[in-house]
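Apart from one protein chain that is not included, each protein chain of the complex appears where it belongs.
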Amino acid sequence: MQDLTDLYQSVILDHNRRPRNYSVLPSANRVGSGNNPMCGDQITVYVQLDGDRISNVSFQGSGCAISKASASLMTVNLKGKTIAEAEAIYANLHQMVTTGKVVEDDMSDLAALAGVHQFPARIKCATLGWHAALNAAKGDAQPATTEKPSD
Amino acid sequence: MQDLTDLYQSVILDHNRRPRNYSVLPSANRVGSGNNPMCGDQITVYVQLDGDRISNVSFQGSGCAISKASASLMTVNLKGKTIAEAEAIYANLHQMVTTGKVVEDDMSDLAALAGVHQFPARIKCATLGWHAALNAAKGDAQPATTEKPSD
Amino acid sequence: MNPAWQNLRADFPILNQQVNGQALVYLDNAATSQKPQCVIDALVNYYQRDNANVHRGIHTLSMRATFAYEAARERSAKFLNATEPGEIVFTAGTTDSINLVANAWGDKNLKAGDIILLTEMEHHSNMVPWQLLAQRTGAKLRYLPVVAGDTGLLDLTQLAQVLTPEVKIFAFTHVSNTLGVINPAAALCAAAKKVGAISVIDAAQSAGHMPIDVRAMDCDFLAVSGHKMCGPTGVGLLYGRKALLEAMPPYRGGGSMISNVEYFESKWAPAPQKFEAGTPNIADVIALARAMDYLDDLGREAIAQHDEKLAALAYARLASEIPGIRMLGPAHHRSGVISFDLPGVHAHDVVTMADQEGVALRGGHHCNQPLMRKLGLSSTSRASFYLYNTEAEIERLVATLQKIQKFFAG
Partner (left out) sequence: MNPAWQNLRADFPILNQQVNGQALVYLDNAATSQKPQCVIDALVNYYQRDNANVHRGIHTLSMRATFAYEAARERSAKFLNATEPGEIVFTAGTTDSINLVANAWGDKNLKAGDIILLTEMEHHSNMVPWQLLAQRTGAKLRYLPVVAGDTGLLDLTQLAQVLTPEVKIFAFTHVSNTLGVINPAAALCAAAKKVGAISVIDAAQSAGHMPIDVRAMDCDFLAVSGHKMCGPTGVGLLYGRKALLEAMPPYRGGGSMISNVEYFESKWAPAPQKFEAGTPNIADVIALARAMDYLDDLGREAIAQHDEKLAALAYARLASEIPGIRMLGPAHHRSGVISFDLPGVHAHDVVTMADQEGVALRGGHHCNQPLMRKLGLSSTSRASFYLYNTEAEIERLVATLQKIQKFFAG
């Protein structure tokens, strides 16, 4: 199981075991949900939006190590960001998990998700929580689903 | 075109060119119709039934040489026969066109249809008029169609 | 000359055989085309290396199968110049595609008093689904006529009269499988749009024979069969404008077309998955994409020219060398489908006799019963050409028909 440590880096295993901000957020004024109909993964994201800034964000749900860890990392990385900043971070993350290329030097702990690109079937796991969060923040009422043609 | 003379014997060509009893039968008390949905062939058979005897029979329609000649031969062979006799003749004919075996020595001019068995796609042509006639005689209201599982 | 055209007949193993002691001349391409070895190989490779169920799997074989399946969707979108792969729904063929539109779009959008406009030259597969839809909804059918005579062209002078605002659907064939007529698809779609009708193109006879550009034609739906364009049997596709597909309810229910299922109700996946219930025809979809590569290597413009050249030659030779023959369809600007009536010899007899000479023709109503009746015929004989046919084969066709005529006159 050599390559698996590319995918399941210690950061991932850690966030999977102890997901951060894994709770309902009482101050949330936006709620988003995402599901992966192919595997049954389900996620709910709570966003407290002040103006265009994500003051706070949390999540709950069931999913694999990748989706849980990625959602957990999402909450840590998006807290305090404006929607525009959040979208930029997601754009980099998306490129990283689809191509393996780390675009920004400064991806910090998100770089742990770079190994996902070697496992194409798992890319959707890594993006599920982000979709849900961005949809909620942008006020898109549609639940995120990994079935959209674009991830 | 060697084998074709097996199929298109002179008897067939003759009945095709000058079909016998090719007319509406004013005295008919039974009318039957048959069609081959795969090729568009259409036939109408007029039967004058007296008791259980086919006193007279005629036909009209459009079809290939085989179906026309076979229907023409049918009128000649069934005229004056009881339904039971007609069914027996048809049973022999059916066996002949499907297997090539002439069951009765006494198939007379019908033996000209023996070559049909070498052309499986044409068996339905050879039986269309017979179906329609027997259906009419037996009072079966359904139009004959070659699409029935049995010919 | 494009090198792909050299030795092209060798790509089709089936052509290299004798039928009734004669080299096979396959002229039944409008019914189904033959398959190049690369398409057969695509099936073999898939089953020998990659076979697995798609979408739901994350093991290696399943990822390979899924990747190849979705790549075929991209290939198909490119083949038709669709805006995106999501506009391609894989189906079992043209008939299935048209039924999908009639059911999923039709049942939702049609009501009593609405009109479904067809043309008099439609194949049963582009007629019966609309008859069934009309029965279900109370909508009515109407037909754009074919001009009198034997050219079989649409009577466009009547278009304005039949394409009224009550028309909600205008479904027509791109190329007639009986007459070889090529209809002006873009103009018909534009006319439909003007009255607010959706356009549905039956491209069964055109997709493998000429360039198809759904954006240039500006159609709403377009139906294709794989088996008529060098692909396998049992697979085809439906192009649908994205916004229409998204607004449509599903067609069949089952696995893969859902986003959430509960015991008493379900939610659907977005298009195109919404329309692909159950395990799809994975192998044949992948092989169909290979057929598209094959056709584009030859060039569809070149194929169209080849077809038209053979058809024009055959039309001219039959008309002049077979006394009394009745030729159907136009003499020029046509597809490679030639229908004719040999007076005194029924089409069935023509086909059986031609087969004895190794020449494969088709005889019958060609799933065009009402048109046949209009032409005063119960059947025709049909020779239909494709990329591997040759002028020498037309020679064989002419000689065979002459022999048949002689036999029946004899």
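All chains are identified by letter, namely A, B and C, in their written order; residue positions are counted from 1 within each chain.
Here is the rule we go by: a contact is a pair of C-beta atoms (placed from the backbone, for glycine too) under 8 Å apart; a residue touches a chain by one contact, two chains touch by 3 or more.
If you're wondering where the values come from, they're calculated on a predicted model, not measured in any experiment.
Participant: So which of the visible chains would the left-out chain be touching?
Facilitator: A, B, C
Participant: Taking the entire complex into account, which one of C:9, C:124, C:242 or C:403 touches the absent chain?
Facilitator: Answering carefully, the residue with contact to the hidden chain is C:124.
Participant: For the chain left off this view, which of C:4, C:23, C:71 or C:132 is in contact with it?
Facilitator: Hidden-chain contact among the options goes to C:132.
Participant: Based on the whole complex, identify which of C:261, C:312 or C:325 touches the chain you can't see.
Facilitator: Spelled out, the listed residue whose C-beta touches the missing chain is C:261.
Participant: On subunit A, what residues meet the omitted chain?
Facilitator: Touch set of subunit A with respect to the missing chain: 1-4, 7-8, 13, 38-42, 62-68, 119, 121-122, 125.
Participant: With the missing chain put back, which residues of subunit C would touch it? List them for me.
Facilitator: 13-14, 17, 19-20, 24, 26, 28, 31-32, 34-35, 39-40, 43-44, 47-53, 56-62, 92-96, 98-99, 102, 120, 123-125, 127-132, 141, 143, 225, 227, 232-235, 250, 252-258, 260-266, 277-284, 348, 351-352, 354-355, 359-364, 366-367, 369-370, 373
Participant: In the full complex, which bits of subunit B touch the chain not displayed? Write them out.
Facilitator: Within subunit B, the residues touching the omitted chain are 35, 37-39, 119-122, 145, 147-149.
Just so we're on the same page, only the chains that are shown with their structure count from here on.
Participant: Determine, using the mean of C-alpha atoms as each chain's centre, which chain is farthest from subunit C.
Facilitator: It is A.
Participant: Averaging only over C-alpha atoms, locate the centres of subunit A and subunit C and give their separation in whole Å.
Facilitator: A distance of 45 Å separates the two centres.
Participant: Go ahead and note the Å separation of the Cα centroids belonging to subunit A and subunit B.
Facilitator: 76
Participant: Between subunit B and subunit C, what's the gap in Å when you average each chain's C-alpha atoms?
Facilitator: Here subunit B and subunit C have centroids separated by 37 Å.
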